[in-house]
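Here it is, the structure in full.
Excluded from the complex is one protein chain; the other protein chains are retained at their positions.
Chains: A, B, C and D, in written order; residue numbering restarts at 1 for each.
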Amino acid sequence: MRKFSSFISQKGFLFKLGLFICAFWIIVVIFAPLIATHSTTAQELSIRYQQPSFSHFFGTDELGRDVFSRVMYGSRISLSAGIITVIIAFSFGIFFGGIAGYKGGKVDEVMMRFSELIMAFPPLILAMVIAAALGPSIINSVIAMAIIWWPNYARLMRSLVISLKESEYVTASRVMGASHIRVLFLEILPNSFGPLLVMATLDLGNAILMFSGLSFLGLGTQPPTPEWGSMVSDGAKVIQNWWVSTFPGLAIFSISIGANFVGDGLRDFLDPKLQKE
Amino acid sequence: MTLLKVEDLTIKFKSRQGVVKAVDNLNFELAQGSSLGIVGESGSGKSVTSLTIMGLLQNANTEITGNIDFDGLDLLKLSPNEMRKIRGNSISMIFQEPMTSLNPLHTCGKQIMEPILIHQKEVSKQEAKKHAIELLRMVGIPSPEQRFHEYPHQMSGGMRQRIMIAIALACNTKLLIADEPTTALDVTIQAQILDLMNSLKKKRDMSIIMITHDLGVVKEMCEKVVVMYTGQIVEKSPTELVFADPLHPYTKGLLNAIPKISNKVERLEAIEGTVPDALNMPSGCSFHPRCKYATEKCTLEVPTLFQLEDGREVKCFIYDGSEKGDDVNAAK
Amino acid sequence: MLQNNTNSIATVSNDTGTENILEVSHLKKTFHIKSPDGKKGLLRAVDDVSFTIKKGETFSLVGESGCGKSTLGRTLLGLYTPDQGSEILFNGEDITNFSKSKRKNFAKKAQLIFQDPSACLNPRRTIKQILLEPFKIHKIQNGEAKIKELMDMVGLASRFLDRFPHEMSGGQKQRVGIARALALNPELIVCDEPVSALDVSIQAQVINLLEDLQKQLNLTYLFISHDLSVVHHISDRVAVMYLGKIVELTTRDELYEKTQHPYTKSLLSSVPDISDEHREKIILTGDVPSPSNPPAGCRFHTRCPVAMDICKTKEPDFIQTGSKHFASCHLHIK
Amino acid sequence: MMKKISLLSILLVLVLSLFACSNNGEKTNESGGTSNTDTIVIGVASDWKTLDPARAYEVFGNLYFYATYENLYTLEGSELIPKPALAKEYTVDESGLVYTFKLEEGRKFSSGNAVTAEDVVFSFNRTINLKDNASALAKGVVKVEALDDKTVVVNLKEKDASFLSKLTSNAFAVVDSKVVKEQGGSDAEDASTTDAATTHLDGTSAGSGPYVLKKWTPNTEMVLEKNPYYTGTVNASKIIIKEIPDPNTQIQALEKGEIDVALSVGPDQVKNIKEGGNSKVVSSPTSTLSFLLMNNSTEIGKEMSDPLVQQAVRYALDYKGFQQLAGDGALLPMSFVQDGFVGAKSRSDNYQNLEKAKELMKKAGYEKGFTVPLTAANYDSEGLSWVTIAEKVKEDLAKININVEIQTGDIGVVIEDYRNGKTPFLVMHWSPDYYDLSNQLAFIPGDIVGKRANWEPSANAKLVSLSEQAKVEIDDTKRAEISGKMQEIIAENSPYAFLVQHPKSFAVGVNLEGVTYNDLYKLRLNELKLSK
């Protein structure tokens, strides 16, 4: 027991665990065709709702498809949707927040009020409306989520820019005659990357969660594409056949927790206040 | 009467990069009602010393050896609970940053009452409040009844340092440790605070350890001075003598490096080089790479603290009377 | 009031012989401040200040925190836009209405040295990248070679070039800061408390370095500090500021020997000095008032040991009180 | 802050102590609940929007209306043949256009008012003039008159073999005209703008059925209590209908004994009900028919508009598979007429023929196949998701090289394109508004569904003329013959592929008796009975 506690109390254990989980899923994403034991779409009605067994590790679903293979392939959809969402929100957010923070004054006021307007919407409902309006598809869900998500980055970026633009090294750069663009992109941006990266990592988990939530509600991917959220939704109808929803649910949970562990670890690493022993 | 006696105090920090000796074999004593200045640059170990006396420096990566004898008690041997009863009661401390050293969410009055209520269980809240207002008046805060209910952010830096002093003196303080108490303050405010501390010291017959990098402050406040460099005492003597006739090359260098209003020099005499890295100490005397008088001996051997006839002590081979070997008493 | 001041400008700059590098008249800088509940207010950081700096001299600004000395220094460099009516002539040209390209050019001639050497260096860049920046901004070739020269000049070994700021000591970082300021061969350097964050032994090194460089490169310094001993050591002329205004301006020796303004007097007496000389201490009562709500009349009257009735109502003009001496105090107005 | 923390801890203690005390509370509650055989709790995921019989058309509508209102004619048991209810008998004149109904004596509304011919006239006219969903069923009614207190005469525009069937739906439920008028109800021409009784009817019923509505909270619950003036059998004096949207949750609640009927569940859920537990499965056929629509317009349907492709699709589908998915009791009708309707025929056992399908594809010039979008709403037919159907279709059609891309959407969004005839290929179902062949004639070219497939009347004149006959033919044998002919034609040549006729599977507590499922009204609530 003591060994165990000293083992897990080693610094950064959770961070390492997170990295491990993320690495695991990245490998799965890349090698899904090799890992999968069956086709993700091949139906066999004679083996509907089979329990997990050696021929079907995670059992089979309503149409007799192999849940294991679908979960493995599902990682491709979930991860890429999450990553793309975060990238779009991140890019637009730092652009928007950077300008607002740097310009200040009325421009800032108007831009921030606008972002607050988006934030006042209940996120999931807004995403639902957007996804429902645009029609359900991966891309539309990603767009919907990015629309909800960017204000977070904009606000963080803005606060970083506001504090960094008063920093002495930025002043030094301006005294030397550096243009605003140079100051914003070469001095401020690289130094605000840490907190933004932490936020993005933590958000990756959230984005995957929300995407699966939208899919759960039937607004994400189109069948028969294997997607975790819609697989949970399929399985939810027949909870007694627990394997249909449990495994994709666990997959969402694990990738999300992995991203969160990594994000948390990064934050601890980047935050000097928390570093202090 | 000796109030505090520090003997062979050594403090080591263990980190991943290695073991650092923050304080190396420290010895000094302090009589009741007297004042001692500990002077040194950043990294000289002066703040670590003060925190150790307060018992605030305990964690797994710190190793403390030696004795700290305070009023007949060995502070290093006390249990945390016993130490807690001394802290804020007979030993108090004030800090460098009056802006951040007060809890922003509590009124000043409440923060002053706190040590009274902890250490003097018999005192009622009403009495404690009365006493706190009295303390506010004592540290020179105008309209104390009103200020009692104000928050730290409503006060200036000087006021806050006065509040800190009031907190420190709330109980029966015998020893006040002041860690750079005026460094963050403006000169005119610094003068006020130093003046206040001096008068309180006389009034309450308490001892003060003044930790500072500012020799001017020491000159105004202290009877004795300990000069520290890289965790070691390099010189220990009465204040007037340090300024009139500094012994150690480091002390000399420091005094020469400071611009003085009264006598203008064309060029300051700077101590060359930088303070060595704690993880990478030079061999021999730790000051030798920067010392004008360094000999080969200095690079090889570590000097001990030599006691001179007039009672001064200095850690430099110049004063070891090389002809007479180790006979310290005969030096100079 | 205005006429009076115009008058004093003429006199402040009457010292012929050497050329003025900087002429500042009626400089005002007001900040709009906002309290958390959205109440707006004005903070007059610099309030109608006029002075000149001659080529090659060290002109010091002394004052306590919040007196506006740093704001003044930064306004002179164009980091803040001064209020309407302010005039800052640099070599005869008004910098307050510079075009973009002129401003960029001005950057080559006037530079800044910062108080905190850790904060003024971008933590994500190596020393080399930091020193190359000015050359990149102004598209000057041959930066690498010039860097070596600069490092030499400030007494740093070139092995430091590949280090990051956090791998260096405070004194070394300040040398980097100085090197960067020198990179473009400036004429004027604003030194904003350049030594106050350094240890005593290092302080002297940096002061000596600054003095050497001044001689070597014929630099003009505007030296901003709260440390009267350092100012005494380094300056030719000194201006004392209190709550956004210059209260006394004169040569170094006059200031320390024939002090006129009561504020300067108390300031000087408050400095804990290590020399043996015994001086009488004037301990001021009370705190510095808030700059956003300065007292009426003479701003110092709330703390002044010799305040008179007139001080509470009438603001004293800034007038010439000696051959090279200017002060604003009712005691010295005849 | 101290105070806040202690406040929080008090709250925590409060919550924890609740755990303790409420456990006891629950036990007494439960015992109280089970002993009460007078109350029956039904779990549903209903689609009720309004409880005004002259407006409603929702699937679950008649579950409520049959409990609170009565019609002139009604359905009984699981049969779809109209039986007299409020009406004793009817006569029809030679033209087949004038129906005369004689009312039963002694029927009373829940208000105590007697049911009169005036009430019938008012109810019918109100339905017609409100111009709401229910009005569509009353389209053929020209005039309604009361000859005397107990005699009603209805004039139709044209002969309608299905009129009696239509009479069994809520559109013709008889309301208490006095009460409804008092509450602002109107049967005048301008009723669509002046009638204000719906709000009242959403909160209280005004009918002569076995129960009275005590309370309705949409999406939450409905409470029905016995109508004191009702003279027939009423077993449970109180019915509580709880909205439980998740079918799985319904099953769980049923197995815990919290509800007595889990009505809105599907075949896959009931399969998992534990044998020997306290619940049992009820299965019954329905008239819900799921089908694929292939648009006949070349512009919209593209490849799907080719009759050869349509026939290939019909041959390629694995009907047995659909039957399996739809659950026990699923039927495979030959085409558009469900089992239970006049002249209905079944699909031959070995209908699926991949070779033939491939041949047809080759003949049509699509040997290499093509890609087509298949629209499927997020909706289900008796527990079988349309999306699942679409996935199965995709798998089947892949075998003849048709690459199906599924597009899902909300039913409201999908149905719009469908109704405008804009979808090339989609999964739909047909659930009749009333139980007569006439209702199925919507599939004939040029009729409602036919138009949606852009199937013009000119495309098959024979079918059109057969359908005209079917509408007016009152003789059952002749009608069956016509029906059979139409089914055969549509099975081979139409823009539809009929998949499966769904069964209804749901679960009830083992001690519940009197459970007979009817496609129109689901359950007769007054027949339900809890045995000890």
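By our rule, contacts are C-beta pairs under 8 Å (C-beta built on N, C-alpha and C of every residue); 3 or more make two chains touch, one makes a residue touch a chain.
Everything below uses one rule, namely that contacts and distances are computed from a predicted model.
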{"item": "Choices \"Sporulation protein YlmC with PRC-barrel domain\", \"Putative acyl-CoA dehydrogenase\", \"Peptide ABC transporter permease\" or \"Na+/H+ antiporter subunit C\" - which one is the UniProt name of the chain not shown", "value": "\"Peptide ABC transporter permease\""}
{"item": "Hidden-chain contact residue, picked from the options D:Lys131, D:Lys399 or D:Lys462", "value": "D:Lys131"}
{"item": "Contact with the hidden chain (one of A:Val29, A:Ala146, A:Leu196 or A:Leu217)", "value": "A:Leu217"}
{"item": "Contact partner of the left-out chain, one of D:Glu76, D:Asp246 or D:Glu481", "value": "D:Asp246"}
{"item": "From B:Glu7, B:Glu29, B:Asp71 or B:Glu97, residue that would touch the chain that is not displayed", "value": "B:Glu97"}
{"item": "Hidden partner interface residues of subunit B, rising order", "value": "54, 56, 84-89, 92-93, 95, 97, 100-107, 114-115, 118-119, 151, 153-154, 164, 167-168"}
{"item": "For subunit D, the residues touching the chain missing from this view", "value": "1-2, 5, 8-9, 11-12, 15, 18-19, 21-23, 25-26, 29, 32-33, 36, 39, 41, 43, 49-50, 57, 131-133, 135-137, 139, 192, 215, 217-221, 223, 240, 242-246, 248-249, 252-253, 255-256, 258-259, 378, 410-413, 415-416, 419-420, 433, 442, 448"}
{"item": "Interface with the undisplayed chain - residues on subunit A", "value": "4-5, 8-9, 11, 13-14, 113, 116-117, 119-126, 128-130, 132-133, 205-206, 209, 212-213, 216-219, 229, 232-233, 236, 239, 242, 245-246, 249, 252-253, 256-257, 259-261, 264, 267, 271, 273-274, 276"}
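Convention: only the chains that are shown with their structure count from here on.
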{"item": "Chain pair that, of all pairs, has the most C-beta pairs in contact", "value": "B-C"}
{"item": "Chain closest to the middle [Cα centroid of all protein chains]", "value": "A"}
{"item": "Approximate Å spacing (C-alpha centroids) for the pair subunit B, subunit C", "value": "33"}
{"item": "CA centroid of subunit A to CA centroid of subunit B, Å", "value": "52"}
{"item": "Length of the line joining the C-alpha centres of subunit A and subunit D, rounded to whole Å", "value": "42"}
{"item": "Interface hub residues of subunit B, defined as touching at least two other chains", "value": "none"}
{"item": "Residue numbers of subunit D (touch at least two other chains)", "value": "none"}
{"item": "Subunit D residues within the subunit A interface of the complex", "value": "246-248, 251-252, 266, 268-269, 272, 321, 324-325, 378, 387-388, 390-392, 394-395, 405-410, 413"}
{"item": "Subunit A partner contacts - residues on subunit C that touch it in the complex", "value": "74, 77, 79, 103-108, 110-112, 114-116, 119-124, 133-134, 137-138, 177, 180, 183-184"}
{"item": "Touching residues (chain side subunit B, partner subunit C) in the complex", "value": "41-42, 156, 158-159, 186-192, 194-195, 213-217, 219-220, 243-244, 253-265, 267-272, 274-275, 290"}
